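For this depiction, one protein chain was excluded, whereas all remaining protein chains were kept in their positions.
Letters A and B mark the chains in the order given here, with residues in each chain numbered from 1 onward.
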Amino acid sequence: MAALPEPEAAGPGTATVFPRFPPLLDQHCHGVLRTGPDRATFEGWLTEAHIPQRPAASPGRERATTSFSYFDTQLGFAVRRWCAPVLGLEPHCAPHTYLERRAALGTAEVTGRLLRAAGISTYLVDTGVPGPLLTPGELAETAGAEAHEIVRLERLAERAADAARDASSFLAEVSDAVGESARTARGFKSVAAYRCGLDFDPVPPGAAEIHAAADRWLETRAPGGRLTDPVLVRHLLWSAVRTGLPLQLHTGFGDPDLRLDRCDPLLLTEFIRAVSPYGTPLVLLHCYPYHRGAGYLAAVFPHVYADFGLTLGHTGARARAVLAELLELTPFGKLLFSTDAYGIPELYLVGAQLFRQAMTELTGAWVERGEWSHKDARRVTGLVAGGTARRLYGL
Amino acid sequence: MAALPEPEAAGPGTATVFPRFPPLLDQHCHGVLRTGPDRATFEGWLTEAHIPQRPAASPGRERATTSFSYFDTQLGFAVRRWCAPVLGLEPHCAPHTYLERRAALGTAEVTGRLLRAAGISTYLVDTGVPGPLLTPGELAETAGAEAHEIVRLERLAERAADAARDASSFLAEVSDAVGESARTARGFKSVAAYRCGLDFDPVPPGAAEIHAAADRWLETRAPGGRLTDPVLVRHLLWSAVRTGLPLQLHTGFGDPDLRLDRCDPLLLTEFIRAVSPYGTPLVLLHCYPYHRGAGYLAAVFPHVYADFGLTLGHTGARARAVLAELLELTPFGKLLFSTDAYGIPELYLVGAQLFRQAMTELTGAWVERGEWSHKDARRVTGLVAGGTARRLYGL
Partner (left out) sequence: MAALPEPEAAGPGTATVFPRFPPLLDQHCHGVLRTGPDRATFEGWLTEAHIPQRPAASPGRERATTSFSYFDTQLGFAVRRWCAPVLGLEPHCAPHTYLERRAALGTAEVTGRLLRAAGISTYLVDTGVPGPLLTPGELAETAGAEAHEIVRLERLAERAADAARDASSFLAEVSDAVGESARTARGFKSVAAYRCGLDFDPVPPGAAEIHAAADRWLETRAPGGRLTDPVLVRHLLWSAVRTGLPLQLHTGFGDPDLRLDRCDPLLLTEFIRAVSPYGTPLVLLHCYPYHRGAGYLAAVFPHVYADFGLTLGHTGARARAVLAELLELTPFGKLLFSTDAYGIPELYLVGAQLFRQAMTELTGAWVERGEWSHKDARRVTGLVAGGTARRLYGL
């Protein structure tokens, strides 16, 4: 497969590689850093590990130090393969060459080039992550796209706690903020997976229970402290469910704050059943390595959708294989593209390219073997790329 | 790959596509509807979801309604690909064209064509499901095949409860019915996975415990009520184990009544150990997405077998990949073909075709690469297609 052409010559390079691919709607992503990262910290954005560092060496033994690097991952290889040409370099150039070129061009130029090359027309931005990031509006302007907000519930509650006098004013502010978000945003997002695991009590907590939990949390909370109380997390989830807006839930892998085996989306089964009468769409994010279970949930519960989020970027050359597994049980009108990109614009381009490539090759092979028709392949590709999300989020 | 020829011209159309494939023994299936389904309800037979319906839409937002359909799944595409030609249509014709043709031909003609094209010579029919279905004998006659019965334990107990005066007469009737079934049927089937999950207490319940559970159930049971009491489910399992007949156990995915994470066949490990001294064969049905664990159990416990049931039909173009995973640890003499077909004859044809195609292509590739010999490939294919099942069920 030919490398991406120089972007100077051909505009967003993706056009020539996947000429007829529909525009993408990235239904779950985050902002891009305003400045940097510098060379020393770039690797930190390539991994879900907390601090990129050399693997441990056994004490008391002499050994050669090695050049362990988070560039030595499928994601790192994919960045050098897909992003280097957009910065005017050969694919798979050395990491230091890539970082030098990146520094020479400057953050604004790099961000603009990579975002435009990603070919994403609409962003749904979860704004609840820390960092000096571009706002959704700035992201949209830089990319020549449009952007909408997804409100992260736990952040909403932490902001309310920062300002609250007591439990009553905290709960009132949460209620107001959820209601206001339902008017201005396109959906909600929860990281309950990180905060208390997905095996939480599926039913809505009672008013007294909520009040007591709020009291307890506000009393013991350090300034800026994270919400981990399961009663309050459940209260947030049910507050969001009652608005009827799509609710995105982190499932599957992420950074080491989570216990992966408590992020299996199947642990949400009872919650999914409890939400069913409300009809509120539940969107399972990422899902890996439990994506087949997520496909099952999307197949048997009409209000459940599956997304692949950071999975394709992090599995790189294996993205096609993982996407194929998601396409086993997930009904084709229930699968949603996203990048989960955060911090560096490379993650947008890599997520988009790997999806386009994987989807094109998978469906192409099925058509060639007579298992799918051409027409179906085009139609399903359009649904996953953004058609279903446009309907789901009312865009 | 060429479409199936018109069945009128070539008898069971499969012959020309997989010319030397051995006849199939479908070791786990259900009956076919006597009449219908009509166009409105056909989709319901394509999904394990309870009621086919449009995905939920967020209230309060205007949006275009879309044509969500359970035809938009790997199974739906496989039906259009493999069944349409047998009804004289182009592969991948539109769903409405398929349903119109189906209605024009009539149930009897459609059922006859599809069953004969499936190339299944023997059916083992679990008769414990509801619906106006063909009996095993009628199914056999329609298909030009033979059929034998598999008795579903929970249904046997529910029938006994319908007629019982008290716990003693209920338990006596269960005992008689199990004994009688062991003389007339080829094996037993349990849906313990649905009724109490596979993490049940692995040891046989005591007599007093069984009697108390029967009392309790008969007192509280609504007419026609399902058996979910774990003590009675265990009593049924152990009653079946003592007959020595093969015992089929639902594992893995199914309809949303089950909790998929409680259907992991590995949860049966202690039960498998407890059954070991009896030597009774245990057949793990379906298994997806826990099929690799099922392969492990078949590899290390001599009395355990694995089946793929509804998995191949529901994963369609991905059936080859899933079957390949089952062929990792499962000893080749421990893997059994079945369709789990229920209601519509399409499921027989799709299950059979996808298995023949997947097995032919997988083993063909391994032979081409020198990893398997031709002779082994033919022999193993014969075992999975029916050779092992014939021995196991004494046919």
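What we mean here is this: a residue touches a chain if its C-beta (ideal position, glycine included) is under 8 Å from a C-beta of that chain, and two chains touch if they have at least 3 such contacts.
Note that the structure is a prediction, hence the values are computed from the model and not measured.
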Request  = Can you work out which residue in A:Thr315, A:Thr330, A:Ser373 or A:Thr388 touches the chain that's missing from view?
outcome  = A:Thr315
Inquiry  = For a quick check of understanding: of B:Thr280, B:Thr311 or B:Ser338, which residue touches the chain that isn't displayed?
reply    = B:Thr280
Inquiry  = Looking at the full complex, which residue from B:Gly76, B:Pro136, B:Pro205 or B:Pro246 touches the chain that isn't shown here?
reply    = B:Pro246
Request  = Based on the whole complex, identify which of B:Gly119, B:Gly293, B:Gly309 or B:Gly386 touches the chain you can't see.
outcome  = B:Gly293
Task = Using the touch rule from the top, list residues of chain B that touch the missing partner.
result = 244-246, 264, 266-267, 269-270, 273, 279-281, 292-293, 296-297, 299-303, 305, 324-325, 327-329, 331-334, 366, 369-373, 375-376, 380, 387-388, 391-394
Note = On chain A, the omitted chain is touched by residues 1-3, 47-51, 53-64, 66, 68-70, 72-74, 77-78, 81, 91-92, 253, 255-256, 259-261, 288-289, 314-318, 321-322
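Throughout what follows, only the chains that are shown with their structure count from here on.
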Ask   = In whole angstrom, what separates the CA-based centres of chain A and chain B?
value = 37
